[in-house]
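Of the protein chains in this complex, all but one are displayed in their positions.
Letters A and B mark the chains in the order given here, with residues in each chain numbered from 1 onward.
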Amino acid sequence: MIPSIPQPKFYKGLYSGYITLFFIYLSAPLIVVGVFAFNDSLFPSMPWEGATLAWFFGTEGPYIGIFNDSKLLESIGVSAFVAFWVTVLSVTVGTCNAFLFERSQFPGKNLLYIVSLSPLVIPGVILGISILVFSNAIANGVEEAIGWDLEFLRPGLFLVIIGQFAFITTITTLVISARLRKFDISLEEAALNLGASRRAALWTVTIPFLKPALVGAGIVAFLMSFENFNTTLMLVGSDAPLTIAMFDRLKQGSTPVLNALSLLLMVVSGGLALLSVFVQRDKTS
Amino acid sequence: MADQFDLECRNVVKKFDDFTAVDDISLAIPKGSFFSILGPSGCGKTTLLRMLAGFQAPTSGDILIKGASVLGVPPNRRPVNMVFQHLALFPMMNVAENVAYGLKRRGVNKATIAQKVNETLARVGLPDSGPKQISQLSGGQKQRIAIARCLVLDPAVLLLDEPLGALDLKLREHMKVELKQLQHEIGTTFVYITHDQSEALVMSDQVAVMNAGRFEQVGAPQDLYYNPQTAFVAGFVGESNRWHGVVGGGNEHQVEINLAAGGKVVAKRDANAALKDGQAVDVFVRPEAIAIDGEGAVDNTLSAKVENVLFNGAASSLQVRETTTGHEMTVALPQTGAFASVKAGDNINLSWSFEQTRCFAASDSGATA
């Protein structure tokens, strides 16, 4: 049960064995994806044909490496663009929400809080289609009424950004609220007492306190956006973000260039994840 | 007869890697007594208690409960129960369910459980609190439920791990008396660990003073207070004035000590402490043993200047500075109010008998109370 309760060695061994198995289960798919990035074969599968870096740097077909695959590179750019805007928007709105929920009282606050949590329990596909249907209705309405064709309300990057923003904001709100809740309001009062204006107190005391959460929420938002599939699938237009482009390749059957790309993604997102953990680690408490 | 002791430890040692938490402890606790283990934090008392409960296994030595070794017996089968430091009442159950928990585990039938739970709740003075949630109880009530939860199982020994630590001062004072009374009524053997000397002194039949993994002295509270056997006990139990000095002669009853700060005191020579001339010693005198401007014993006298009057009702005292050596001392004010007019800056004469003065070979352990 816990180390202080004596247990037979057999059970302890069994338990450790289970944990080991679990971590093998957890890491196996990622390891094979990484390993097959170096397989000198046209398909990401057995048998092992020897090691190559062609899937990273290759220039001649069919051995086109990830750094020379213009379509995939382009989709990385698209994803980064989307993720950037989603991050900026969701962290900004998330911060406002955190202050609103943690610092003020107003009628209907609880209801509003519940509603703002709801994107977490709405399946991504449904969030996608509901935004698709609604934006389409607005676009059609505007077109009929005044004859303008609001192109950005049709499937495309704008809708993808909006759709991802819709649920990622819930997450940034929760992360930032959690930090703001720990903030001792008397620190702000002390700043006011020492002659700071409200605005100055906010910028010199409260926001620096929130910084780890803001950076952490930003990283989380960026990664979630970069890797989002379900909502994006429903809202995407002609410019495909990375997940959609990879999905299409995967369905058609692709060369190990996908492994190479995945390995790079793993390294980058793993690094970002570690970073967010360290940023959010509270040094003061 | 082994079974006149509810609990016995024989040469129990517990090592964590290189650190020896409990160092060769032997004890025997007679049936029905209230036994306290008193020591500063980190002295190994919690480790010892957890070994008794079965949450830690001794590195060597033996533990016997009612005459039978319990080494290798898991905690759920030991006939001892524990009141945890933070009580560990189950918040997911109500009061009655908490008290009934152990009985249910024994497979006692429902009617008996209900009856026993009610009896036990009545015994701790909370007869109607069964349906209450744990969070609805006050600190003192939680305390009693935690004890009731153990008592209902009729344990051979009840172990208590500083259960009063979390309470506020007033309640703690009250619970001390209550616990002692409760133990007296039910007659179960209590083993109580604490770092608070007043808890140990007030409640216990026997107190073991523990330091650095060893028992310094085991005895009745009065014994510890009036006849400490080591410097640690003298310093840790009760208030004391303490000096460092060097033995400079004496006879078979007395030791003369030259203090490091200058001056000389005469102390009682303990039969078991063979002190040689020139040996470094610690000298202890209780604040209440010192008479102000008094008659009577004049084995030790000095004059001092009052620095502070610490008025605290019956426990009032003076902080004084010795005129010649500049040594600070605390002197208890007699409760008669005879010196109510003493104020800071006054010069007073102090005196006390050699019999009230203890000296021990100097130790490194710097603990003072």
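In the analysis below, contacts are C-beta pairs under 8 Å (C-beta built on N, C-alpha and C of every residue); 3 or more make two chains touch, one makes a residue touch a chain.
Going forward, contacts and distances are computed from a predicted model.
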> From the names "Nitrogenase protein alpha chain", "Spermidine/putrescine ABC transporter permease", "Oxidoreductase" or "Cytochrome oxidase maturation protein, cbb3-type", which one matches the UniProt record for the unseen chain?
Replying inline: "Spermidine/putrescine ABC transporter permease"
>> If I consider the whole complex, including the chain that's not displayed, which of A:A54, A:V86, A:I176 or A:L223 touches that chain?
In response: A:L223
> Quick one: which of A:A54, A:L72, A:V86 or A:A166 touches the chain that's been left out?
Replying inline: A:A166
> Which of these touches the unseen chain: A:V88, A:L112, A:V215 or A:V279?
Replying inline: A:L112
>> Tell me which stretches of chain B touch the chain missing from the display.
In response: 53-55, 74-78, 80-82, 84-86, 88-93, 101-102, 105-106, 149-150, 153
>> Could you pull out which residues of chain A are in touch with the chain that's been left out?
In response: 1-5, 7, 15, 18-19, 22-23, 25-33, 36, 43-47, 92-93, 96-97, 99-100, 103-106, 110, 112-127, 129-137, 162-163, 165-166, 169, 174, 185, 188-189, 198, 223, 226-227, 229-230, 233-234, 243, 246-247, 250-251, 258-259, 262, 265-266, 269-270, 272-274, 277
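Heads up, the rule we're going with is that only the chains that are shown with their structure count from here on.
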> How big is the gap, in whole Å, between where the Cα atoms of chain A centre and where those of chain B centre?
Replying inline: 58
> What residues on chain B touch chain A, complex-wise?
Replying inline: 50, 54-57, 74-75
>> Going by the contact rule set out above, which residues of chain A touch chain B in the complex?
In response: 4-6
